[in-house]
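Left out: one protein chain. Kept in place: all the others.
Moving on, here comes chain A:
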């Protein structure tokens, strides 16, 4: 295991650290707290087992350290021995450390820390670091030059990196700060500089430290090879083969998944310490079987399951073993297919993360051969098409590799490009008519009221005003300086909640938000120009009510409505303008005599057309089909997108039943519908749309009353019909609110 780390934080809590600064109102310890908590946060995010930390305090009442012998190394305590960082430690630093009115020696603490590291790491390979945070205002026993040198020597020998962070650090310049400093602090700072020089360490001011720490940080990923294998050019024996290592150069950092946490367990009684709060998943596979008692669900053991792939209507069973055996065979490694000129590379075809290919290190012939390949590609301005097979029989990827020549080594960057399967040659309308409008006929889509030249000029102005590279040394929005805002914020929230579990989420800070939002200066420059463009092109928002999230059904309905509006509106460009033509255009006028069935597209129109034919047999058929269609629409309704249509169907059915004196037929249907919509288990597929009943109530779609000798129900039945027992209503509301969140839940499932 490479990259093991040990870090020790030493905090000076001698009395001077607790004195408030006149201007900032902050104590030295406040700064220490801030710095150590930032440092610990990094460790906690990564949560790596091989990453250990320890905490030492200088100026404690006790002398809890292994070197203390009653005479020296006094008043220094190891608060936490070397362990994996814990929230506990962070909490201690944040809330539990106070002035203990004692005095401990800084140099002693460095010796203790070095000793702890040394006995922990022995000769194993670790990255070793000490952070000492102090105000440099207490006396240091440092008069023994020889001893100082030997301590520094030990630190160098053990390869420990020493960082001393000093509050109100004067530095070595002749600043006012230095002049106002006490002689003790001055000499201590001088000592820190000399000592760290000897020990290969560094001295930081608090501001410097915070600046470095405030940098957004990212999960630190070790570079491991993705593939080690041959890179071949040509067909053996006429081939050149070198051994290459492939690394990941870029890879999308995804938000870490949250684990499901049981609120039930949280609310339950019992010892908090023993609770896991875990949520277990239980999966059951079942099939429907026809038995004597009807259809039954039978559980199937996962062992009896085979994979099936859909092939149109049919499902093709394909066992994993067969599938593996029949799959394409491939050897792992990299194969050059051919080269092509760099300028023919279409940047938009790069479709994956980027990999870095280098020669196997310490393999002279491979290194030279690979270097010659890269160099010759660069000289000839060529890029390579290279197939990559990561492990034996894995899916081969096709990619393009470009030569990269670094100061002391050569490599290639490789990125996947599309197979014909991955490439969709969609066609899109041309802009020819907009950019170069023909004189006689202007495209409807060309909304500008100026010439193309004038428009282009304006855009040139816009582009120049919003140049992000205007300041060469300070290019804006460079990938390396922009952090994943959601990731950074997530960890800010986790840290905040870890220490303050009951607080609301912290606000997103401006610095974070500025990473993905327009720069105010640039916006200012472009504002006027974009306003002119807006007017030049008559840009207008299309008023679509409730356009936010709607099902397709509504979109179509809306479009049809718009279409009809367009037709009715004489200003519009649609060909048919008169009422008569609108009528002619409707399907029922052409084929109404032919309608014998109700389709789902225009059930209301179809139904009307069937009724209109005045044929008793057809009328019966129409009623039955309409009833079936209504249930069908429920079955196929994904959410509430078809509700309007269903409502229209019911309304037209009711109207016709009143007209044709078929009150009972309608009432029976309504009873049936009510049962299915309000009582669970009658028809599950319809019961999921139980909210629809509320629409029925809102729209007052009731039974048909018996009036004037016609078929129908009594007033009493009529009055009670729409009501449902309150309990059921509440339940249905409650459950629906649960269900509505379903997709969000899926979202998190996906993350898991």
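A few notes on this one:
As a working rule, a contact is a pair of C-beta atoms (placed from the backbone, for glycine too) under 8 Å apart; a residue touches a chain by one contact, two chains touch by 3 or more; residues count from 1.
Criterion: contacts and distances are computed from a predicted model.
According to its UniProt record, the chain left out of view corresponds to "ATP-dependent DNA helicase II subunit 1" among "Ciliogenesis and planar polarity effector 2", "Striatin N-terminal domain-containing protein", "ATP-dependent DNA helicase II subunit 1" or "Intraflagellar transport protein 80". Of the candidate positions A:283, A:659 or A:700, contact with the hidden chain is made by A:283. Note that of A:120, A:191 or A:318, the residue touching the chain absent from this view is A:318. Annotation: of A:87, A:149 or A:682, A:87 touches the absent chain (contact as defined above). Checked against the hidden chain, the listed residues A:123, A:238, A:291 or A:614 yield one contact partner: A:238.
Contact with the chain not shown here comes from a single listed residue; of A:184, A:226, A:604 or A:618, that residue is A:226.
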